[in-house]
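Removed from the display is one protein chain of the complex; every other protein chain stays in position.
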Amino acid sequence: MKRININKDFILFFGLPVFLILIYFINPSQLFVTGNETSFIAIFISCLTFEFFIRKAKSGENFYMRPIPAMQAMEEAVGRATEMGSSVLFVPGISGLDEIDTISGVIILGHVAGMVAEYEADLHVPCCVPIVMEAAKESCKEAYLKKGRPDLYNDSKIHYVTDDQFAYAAGVNGIMLREKPAAVFYQGKFYAESLLLAETGSSVGAIQIAGTGSSSQIPFFVTACDYVLIGEEFYAASAYLSGSPEMIGSIKGQDYVKLLCIIFIGLVVLLSFFNFVNITQLDISSFFKINIIN
Amino acid sequence: MINFLIKLGSIDRKIIFLLIALSVLIPLLYPNLIELPIKVDKNTEIVFNSISELKSGDKVLLSFAYGASTKPEVHPMAIALLKHLFAKDIKVFIVSLWPESPIMANQAIKEIVDTKLFNLTEGIDYALFDYKTGGFIVIKGIAENFREVYKQDHNGTLIEDLVIMNNVYSVSDFNFVFDFSAGVPGNAEWVQYACDPKKIPLSSGCTSIMVTDAIPYVESGQLRGILAGMPGAAEYEKMVYDFLVEELNTNSNLNNDSLLTKGKAFSRMSAQSVAHLLMVIFIILGNLSYYFSRKKN
Amino acid sequence: MFIKRQLAIVVMISMGFLALAGQFINSESLREFTDKDAPQWYMIIAGFTAFLGCLNLLQLHTTNVIRKQKNWQYSIFTLLGFLLMIFFGFIYNGSPADLGPHLKNEYSAFYWMYNYVYLPLSSTMFALLAFFVASASYRAFRIRNFEATLLLISGVLLMLGRVPIGALIPWWTVIVIYISILFALFASKIKNKKVFFFSYLGVNIFIIVLGFFLNWNINSPDFLSIPLIQEWIMAVPATAGSRAIMIGIALGVVAQSFRIITGRERSILGD
Partner (left out) sequence: MSYNFEIIGVWLLVVMTLSILSYLYGDNPFYKAAEHIFVGVSAGYIFAITWWDQVWPNLFGRLFPSYVKAGFEFDTLYIIPLILGLFMLLRLIPSLSWLARISIGYIVGMAAGLKIYVFVNSNILMQIKNSGINFDESIWNILNQFLVLIGVISGLVYFFFSKEHKGVIGKISKIGIYFLMIKFGASFGFAVMGRISLLIGRFEDLINYSSEQFYFATPIIFIIMIVFLFVWSTQNDNKEKMN
């Protein structure tokens, strides 16, 4: 069985890509836009790497994944909330479903809802954007169903507060002060109101686990919360928690693309050195012909 | 002594809040209590120089992207920049990317007109355009075709009848773009969607929280310097104030009988300094008590 | 039951490929769609869903009031505030402008509510951050381990460097800061407290006296002025950190988007 497998992989990961790149560069009848070749190659290579490692993981190979403290703490936090008989508060960020941060936040909500169903704690999800509320209800209902506890799902606990950033922060602060949750999750896209929430959470004595891709808010979460998923860790969290081979494979692919980025940075530095001692006269920016609008 | 320090380490939040409130309130009530020298940051200098390089008759696009809650930090920059541009007889075009920005822009222009420093007529020296929803789409639209995004100015006069608008069709027809940002859309979107691809000089004044994210753009030259938060505003205000004092009698665009006033950011800096110092003292106290309490047990 | 589950996933995958291909395929209408129409469509769908949001809000607070749950009296405030804004937004205009643009007209009742109720509440909540920044830094900036010490040092230096007071800090205090950071690093290595303390004092005095010889007190070099140190921290380590995080986040987004487009991440659609 192994031999055929290699042929299939060979065609899939060598034949097809080379063929596609050839078509792209021949550009029959001006099918493709000119000018963003570098972006095309970059996206093509990264997608290829992801796909390669997803298939490798699916074919049974398991990869080592370093433990991330914030993810291990999620289970403990939900357990603590059950022991103390208080609730778990999940804040899915304040931006809409057109942001990848919010989508990742709702996916993590699905996993946390699964844990809450197991521990029979109660989950409270105040939402800032109505669409996110609908998506959150969808993924929580599914998580409770998968754990075989659809009876525990309480639809009124996933509700809309308001669309405004600071009114939402005021509303959630009020919920925290009066409900005194033992575990608070901040997973999604946050702006200036992150510290308002995190400081109130810490004054109520809750375990706080934050995760966001908004780089300007990570410092506030780092100072005010107990655990933080920093940038890329936040996006990888949904794959980590699902544990399925495909997802773990894609993170492995992500690491290799990161290795490629490091190599390219090294190349650019080497190139700029050669330019300086004028062994080469390559103009780096022409190589990175990037125009976002063409 | 030791356990006094330890007790200091666990100050109740409310006392910290009270001290912060006083440290801001007192300098505001008695502004000339503390007079501190202003040291100009290199990024502010780059902004001042790139504006000074502009020639009279040049066209500058100002993008207002902040609201009332971030006005204390960004509004003084807008006032100082408008004074600097009008003193050099530069044509100013103002677009608004946040719902509250048109109100900010009107207040800024009104404040400039009230100083009677310049004799300005709308439609010839400056033009204002209404808020358009869509964030980066508007910036992309301006980059490609200004006239497709804005059919008329904020009073409703058509583009064709505005003298200032002739041969202005896209961002490439401006000599400089300056963005007052407090979030998204802000200077990053102007870099990504307009000024980088179209190679138009761009600079920005923004709230200090946004500076750390904009620094990579400043370092790589995509942003010509940056006015960073209130200190940036105070430094730029001081440079423009000195520039105007020098130019008062020589420059034709300035009517020299009007009075020159110092900006707001300058007087608010003392409140900032006291509050910052107080915070550093809290941190030191916190660490001292943390050190001794750890030593004790 | 293919329709119920898989149709949404098929729509998600095809839309993902369409949006990505739209950047490379040379077709004006596709480009027009991905640049202009797609975001507009999102806002329209979000606009419709706002109905669900407001219904949910009304339902939540009316049940609070009817069932007299805890703090039910305050839910009346929410209902009143909401209905008043809807009344001023859609029914009573109060300004010469016609319905729609009246929201931004200074004489409409809607704008009055915005100016005297919504705005002060919003900017005061924002201003609360000034207090929380103080309490958070007081609680978190503790020398627990080396990383926390770096957080503290760069935080404090930035705070001082940004305000005029920072420029007044004399050169010899900066020397003391440098030496104490150095000694904080090696504190765990030197066991005997006495040796540690005297060597710390000795090095301080020696460097400061040396400084007078090199007449640093007249023109102190760059590395002894807090504002310039702050500028260096912003320009070098902070830029490196920002760039690393920016590339990391971008990779995370690309990987997550790939998982969504290839239909591997389906739990958002409840699968």
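A few comments on the model shown:
Letters A, B and C name the chains as they come in the text, with residue numbers starting at 1 for each one.
Criterion: contacts are C-beta pairs under 8 Å (C-beta built on N, C-alpha and C of every residue); 3 or more make two chains touch, one makes a residue touch a chain.
Model, not experiment: these values are computed from the prediction.
Contacts of the undisplayed chain with visible chains (whole complex): A, B, C.
In the complete complex, the hidden chain is touched by one of C:66, C:150 or C:168, namely C:150. Although one chain is not displayed, its contacts with chain A can still be listed: residues 36, 38-39, 42-43, 46, 63-66, 68, 97-100, 103, 131, 134-135, 138, 160-164, 166-167, 170-171, 173-174, 177-178, 216, 218-220, 222-223, 230-233, 236, 251-252, 254-255, 258, 261-262, 264-266, 268-269, 271-273, 276, 284-285, 288, 290, 292. By the touch criterion stated above, the residues of chain B touching the omitted chain are 14, 17, 20-21, 24-25, 28-29, 69-73, 99, 133, 151, 188, 191-192, 207-209, 211-212, 216, 219-220, 228-231, 268, 271-272, 275-276, 279.
Those residues of chain C that touch the chain absent from the view are 4, 7-23, 34, 37-38, 40-55, 57, 61, 71, 74-75, 77-86, 88-90, 99-101, 103, 110, 112-133, 137, 146-148, 150-159, 161-163, 230, 232-251, 253-254, 256-258, 260-261, 268-270.
To be clear about the criterion, only the chains that are shown with their structure count from here on.
Viewed as a contact network, the protein chains are fully connected, with every chain touching every other. Here B-C and A-C were compared by C-beta pairs in contact; the pair with more is A-C.
Chain centroids computed from C-alpha atoms place C closest to the centre of all protein C-alpha atoms shown.
Compared with chain A, the chain whose C-alpha mean position is the greatest distance off is B. Centroids built from CA atoms put chain B at 34 Å from chain A. With centres set at the average Cα position, the gap from chain B to chain C is 19 Å. With each centre defined as the average position of its C-alpha atoms, the distance from chain A to chain C rounds to 17 Å. Counting partners per residue, chain A has 166, 192, 215 as the residues that reach two or more other chains.
Those residues of chain C in touch with two or more other chains are numbered 39, 122, 126, 133, 135, 137, 139, 141, 242, 246. Only residues 166, 191-192, 203, 215-216, 291-293 of chain A touch chain B when the two sit together in their complex. On chain C, the positions that touch chain B within their shared complex are 35-36, 39-40, 43, 104, 119, 122-123, 126-127, 130-131, 133-135, 137-139, 141-144, 152, 155-156, 159-160, 162-165, 167-168, 227, 231, 234-235, 238-239, 242-243, 246. Residues 20, 23-26, 31, 39, 42, 45-46, 49-54, 56-57, 60, 63, 70-71, 118, 121-122, 125-126, 128-129, 132-133, 135-137, 139-141, 151, 242, 245-249, 251-260, 262, 264-265, 267-271 of chain C touch chain A in their complex.
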